[in-house]
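A single protein chain has been removed from this complex, and every other one stays in its place.
And then chain A:
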């Protein structure tokens, strides 16, 4: 049946069973890629002609900022799916994405501030890119706070999804902020449509880090979702089976 997969996807138990096999591979891939990318970026990539060695922060700053933004889409879209199709699992993913997004936005802001000191002479400026990233951080924090603010989980789910959807306005503003307003922040160095303004010897370690961060994001998002599923469904017999360390049968999705 055409719609069967979609309903299955909404089943926490099905999700938990399916993802079990992926976890060690995602963990391994992210550790290897981030490990290799960091060593490459810190020790082997050439020094930047203008910024010296401080530019090496780019290898964590850019991937973190990428995923802070991409993660917002994931949070908002899973919130929307939950609202439209009343899918339980979707709200769980949304909550997990809020935690990860807050951490990644914090990393982007922190590494940006530390990078700003030697290159711009200041930790912080209230310019468009940085301020809109700060708003993104507050949006993530807002969703997390809302998710704990209601005693009924279903009410909290809906409130979080609405806040996440309204906050989507901020995303194009962040993307375009370096073009629309005068800013200290440098424009994007990696472009998909034209030649990137970054040398291959610096680009490949950056690409390694970006892919590594994507793997890490997938891994931690699934891991957090799985734990939240167990917490929500702890009364069910399959969760108790999992917690006793027994293997689950390929039973019906339920």
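Note that a contact is a pair of C-beta atoms (placed from the backbone, for glycine too) under 8 Å apart; a residue touches a chain by one contact, two chains touch by 3 or more; residues count from 1.
To be clear about the criterion, contacts and distances are computed from a predicted model.
A single chain of the complex does not appear, and UniProt lists its protein name as "Heme exporter protein D", one of "Heme exporter protein D", "GntR family transcriptional regulator", "ABC transporter permease" or "ATP-binding cassette domain-containing protein". Summary of contacts with the chain left out: across A:60, A:76, A:136 or A:174, the touching residue is A:60.
Listed here are the chain A residues that touch the chain not shown: 27, 34, 38, 42-47, 52-54, 56-57, 60-61, 64, 99-100, 103, 106-107, 110-111, 114-115, 117-118, 201, 216, 219-220, 223-224, 226-227, 230-231, 234, 240, 243.
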